[in-house]
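For this view, one protein chain was removed and the others were kept in their places.
Let's turn to chain A:
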Amino acid sequence: MTTTTRSTRVLPTDELLAAADRLLNPSDETALSPGVRARAAATLLRLALDETLDAFWRAVSPRMTRSTGRTRMLCLQWYVSPSVARQWYTVWSGLSAACHYHTYDLPPTPAEVRAWHQDVSELLRVLTAARA
């Protein structure tokens, strides 16, 4: 998990989701190929997941934002629920793999990213609720 996005935090998570949504459902002619748009959307979605987990931990124990990604995921199950924690990790892993270039792997399909979009929206809702 990277933490480089924190300095450039300009968009709230819901706007990240909206941006991803626009990439997945372009309204007008766009020069970007579907593969590129899917990968860009995946990046935005992973960013939203990171932001949400950071926000969750900031509310629970601010020092947690400095711990490793695995620690944050493993500890999450004791604060939310094992299934949410595993789901977060699964979606995050999927998105991580999708937003990096692999010579041996094909880019994600828009359908796959669209499904992740749904998962991320659901996770955001659950984690925001748990934080409150």
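By our rule, contacts are C-beta pairs under 8 Å (C-beta built on N, C-alpha and C of every residue); 3 or more make two chains touch, one makes a residue touch a chain; residues count from 1.
Note that in this section contacts and distances are computed from a predicted model.
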item: Among "Arsenosugar biosynthesis radical SAM protein ArsS", "Nuclease SbcCD subunit C", "Phosphonate C-P lyase system protein PhnH" or "Carbohydrate ABC transporter permease", UniProt-listed name of the chain not shown; value: "Nuclease SbcCD subunit C"
item: Touch criterion as defined above, residue of A:A40, A:A55, A:C75 or A:A130 at the omitted chain; value: A:C75
item: Touch residues of chain A, complete complex, unshown partner; value: 60-61, 63-64, 66-68, 70-71, 74-75, 77-79, 82, 85-86, 89-90, 93-94, 97, 111-112, 115
